[in-house]
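Every protein chain of the complex appears in place save one, which is left out.
Should a chain be cited, it is by its letter among A and B, assigned in written order, with residues numbered from 1 in that chain.
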Amino acid sequence: MQVSGSRLPSGGRIDREKPIGFSFDGRSYSGYAGDTLASALLANGVSLVGRSFKYHRPRGIFSAGIEEPNALVTFGHDGRRDPNVPATMVELVEGLEAQSQNRWPSLGFDVLAVNQVFAPLLSAGFYYKTFMGPTRRAWLFYEHFIRRAAGLGKASLQPDPDRYDTEYAFTDVAIIGSGPTGLAAALSVARSGARVTLIEQDGAIGGQMLSQPSEGAAADWLAAAGADIAGFPQITVRTRSTAFGLYDGNTIGIVERRDHLGPEPGQTRQLLVLLKAQSIIFTTGAIERPLLFADNDRPGVMLASAASTYLNRFAVACGRTIVVATNNDSAYATARDFAAAGSKVTVLDARPASPLADSARKHGITVLQDHQLLAAHGSPVSAVAFRSGSSEARLSCDLLLTSAGWTPSVHLTSHLGIRPIYDARIGGFVPGSFAAGHFGAGALMGDYTTAEAIERGAAAGLGAACFCGRKAEPHAIPTPDLDEGIARDLPALAVPRRGKVFVDLQTDVTTSDIALSDREGFRSVEHLKRYTTLGMGTDQGKTSNVHAIALMALARDQSIEQTGTTTFRPPYSPVAVGVLAGRSIHGHFKPIRRTPLHDWHLRRGAEMIEVGLWKRPLFYPEHGPDVGAAAIAEMKLVRSAVGLVDVSTLGKIEVAGPDALTFLDRLYVNNLGKLQVGKGRYCVMLRDDGIVFDEGVVIRLAEERFFLTTSTMKAADVQSWMEFLAQTAWPDLRVHITSVTDEWAMLALAGPRSRDVLAAAFPDIATDDESLPKMAVVTGTFAGEVLRIQRVSYSGERAYEIHVGSRRGAALADHLMAAGQPVGVEPYGVDAMGALRIEKGFAAGSEIDGTTTLDDIGLGGLAKKSGGFAGAVLSRRPTLTNPDRRRLVGLQCLDAGRQLRTGSILFSEGAPQRGHGIGHVTAVTFSPETDKQIGLALLSGGPERIGETMLATFPVRNEMVRVRVVSPVFVDPDGARIDA
Amino acid sequence: MSIKVDDRFQLFEVAAWSEKGLEALLASLDLPLPQVGEIFAEAGSRVMRITPRLAWVLADADTLLQWPATDGGVIVDLSNSRLRLHIRARAAEVLPSLVPVDLERLGPTAFVASMMHGIPVTILRAEGGFDLLVPRTFGASLIEWIDDATAGCPGVSRATA
């Protein structure tokens, strides 16, 4: 038999002109615009909506808001599937399809309800105590089944097709919560002229006033306030917007839901709003607590105020014969509402007296004072058991409503670490304090009459306006005349000793679990939470946390203040990962950096790879069917004729000023004092701890003007480092640092025929060896832009780097290709480029890895003997000059047909293979020149081991190859080719 | 909304060793010294004062800028390093999806150097919308980003030239 829910013939804030069809568990139902899924289900008499987490007990709708622990549903299909959504928060839209969760095969007949038989095995922390034997691996066996039974809804594994956007918003005063307190605050601020953003989780403003009768003093007040709000253009109202977190910098994280608009492709489904406010007013209200009694989780048991909401806002009477059990006055309003709707109402008041008892009786309500609720009977509820004095009795009913007071929603106020404090008056926690510019008012602060709330909301508005520097005058806001009961000065919590008493409905945590947790020594409230999982569900314990703390305090015989609360962290309620990602997905996850030749590479069919944020050509498929074959062809081309490579990704920095030379001389290990105008030098810089930081070529363009390059990956770090030194360490030096990475396109021509290409391309520029010796620079023009040519080599071949303004980069490449056609110039990619430098033993990023010194990589000779450069002093520390350090060597693979891998660990032949070995492989390639697999490595004892045979092991793939230690210069050891 | 790409303009970074030095350098081009964070605009030229001693001079392609022999400062030609995006749209509707800057608090003579999608950009007010100076190598990526991020804005129809 189902609890009869029925739609009242009139009243409520639903639109009876707009009926809406929806389905739940495959059955079709009908509701109205303005309904939630929960109110529509109740209107259709549906009382069973889910099965509980552990015990699979039947559950019904418990509340009317975000605090709902039971009625979690899944709706949507495939990639749009949304599990664990509280039915109380779902706006009813045409065609909505919802499914209940955590039951098989059906809600009515759930096989796992058998768990209730095993209840004693499933108490708090069971997985630490049971299912532990007979062997140590037994848990892995049980875990498989427990995991499948765990959880509530199931997430989709398909990609989410919906669109989520991000908005950055600003305001003077942000007000969180649009109940009467928030509305009063908004009007108060707006009158001062300041900008206001009013944030409301519901689809309509009004807060608790929406749960009052839809005709009467409250409704009139709300309508008037709404009209006033609409009259202020500086008030922005954001409904369907949940403020889920308060962050540093007075930033509020908000999710605005547009799901109700339906799945239109390309339309924003949810919007992340990062709202920055100068001042914030918290008017987040309070959530009702239930009484604790045996079998308090049965369908048909609800929060008193929730039943009023269904009655007054949605015109749904959830029962005809109602028991209202309470320990405070606020539930009397619910009793009156139902009596007026024609229900038979009995109030069980735990207190000996109440000022509202007499007027309640006048409305035909039976009021029984000094009556303790003991248990609910029937599923759904059909009777209650209670005690009065020493006797116990029962009462029939079809709806049991309870109230044990109200818990202020302090979450956001404590996200930045301000702990809430206990207010014994209301039996709950209120904000501990407020930072400058933050204010709180209303039920959040324990002000429970509507009149108090409105007054204090208006005062908070004044405070906020003044904080923003506005002139604000108090303005009387009318308060509605409501006959209210307030929840203050509550009796101590009464907990029955018999039966299953649930504290956290969503995680199936009972009073005996809390007692068990205490007995087993989990004494801190943080441990209680994690051991029992109380408060860890999607409702985050909104109706159970305070009870749990009170029970813990009882068990430990201490005060609630001493027990304390757990830490509140964002999000206040669940937030989809998709809305946090926004549009930073797929190709937009990070920006893409393209060189001036990007399209030029694509037109030639280049295979591109990502190097940091850059796209670079790995190889050109016109040279071979795969990267291996193509790179070999490209390498051979460079060594025998000439190749063209795009090196525009190198960091480029201009350093200029009267003290530029001094600055660079202190920065680099090299002695730059003798660097002449028009010449360049290969330079290295260290970190302050003596480790090699980066390397590049420094060119002196003029007496006081230098142009230097950095490695691609370190460009940003080097620029910041240089600016740090110039602005903080040596501010007296007159030097200016500018990044020109994007200003210049840079191409390298490498190979014995490179000079021929230059001569053909630039007949007006003298590029012979006398005019352009090694490391020198000449300047000219190309297509109206400055052109620079430097003779410098990264491959060991005769080579030149050509710089031109980046808007002419592609044109320059075309020009060089045309000029070089007679000698067979071809472009080559980064794979070949890297392989060529390995053949020459040039240290690059894989050897300059943040652990190596100048000596380690064989460049010790570059450093000024006198020191005086960054990192000089600490570079001479014993740990960095230890001769056993790993130093640069070459490796030749001795096992034909086997592959040497980067990262391989080196051991001497015959030595035990344990630990990190005596060296590691930093770079590998096939060398067409030597027809062998070669590599570079850092090896303890380095150059002294040349000639020895080692084992290079790669444990991840269980591989091992024999290698011989050789000089790292595999090709042209005399360096003759550079003059070819 | 329309996005037009312009790479025909002049851009110079002007740095001096003192505020007076910066004033003198700009004066040699008949340009004034704005406040830090402010922009001065006149036919063909704009001056943006980035820090007390550092400014950018942005000029049309055909404006003749005769730089003095640099004494008391450093002048770096950055004309190739940026693309200028002319974005024609209601700034108030479009910018909130792109960059966390409070437009209402900005005076009419302000320019903004900030970050969009992790890319450093300079935002300038313009007739009918706003201009962005973006590093050339990030230009295409930023246009794709702006196109995509603003597609959710009400009343934005896209046309990228």
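In this section, a contact is a pair of C-beta atoms (placed from the backbone, for glycine too) under 8 Å apart; a residue touches a chain by one contact, two chains touch by 3 or more.
In the analysis below, contacts and distances are computed from a predicted model.
The UniProt record for the undisplayed chain lists the protein name "Sarcosine oxidase subunit delta", from the options "Sarcosine oxidase subunit delta", "BMP family ABC transporter substrate-binding protein", "peptidoglycan glycosyltransferase" or "Carrier domain-containing protein". Of the candidate positions A:Val93, A:Leu274 or A:Val823, contact with the unshown chain belongs to A:Leu274. Of the listed residues A:Asp25, A:Asp423 or A:Glu723, the one in contact with the hidden chain in the full complex is A:Glu723.
Touching the missing chain, out of A:Glu392, A:Asp689, A:Asp769 or A:Glu944, is residue A:Asp689. Screening A:Ser23, A:Asn250 or A:Thr902 for touch with the missing chain picks out A:Asn250. The missing chain, though absent from the display, is touched by one residue of B:Pro32, B:Pro68 or B:Pro120; that residue is B:Pro120. For subunit B, the residues touching the absent chain in the complete assembly are 36-37, 50-54, 100, 102, 112-115, 120. By the touch definition given at the top, subunit A reaches the unshown chain through residues 247-251, 274, 276, 416-417, 666, 688-689, 716, 720, 723-724, 727-732, 867-870, 873-874, 876-877.
Throughout what follows, only the chains that are shown with their structure count from here on.
Between subunit A and subunit B the centroid-to-centroid distance comes to 32 Å (mean Cα coordinates, whole Å). Residue ranges of subunit B in contact with subunit A, taken from their complex: 7, 13, 15, 17, 74, 76-82, 96-97, 99-102, 104-105, 117-119, 135-138, 140-142, 144-145, 148-149, 151-152. Partner subunit B is touched in their complex by these residues of subunit A: 163, 165-170, 195, 266-268, 271, 274, 276, 583-584, 587-588, 590-596, 598, 614, 648, 654, 656-657, 734, 736, 738, 740-744, 785, 805-807.
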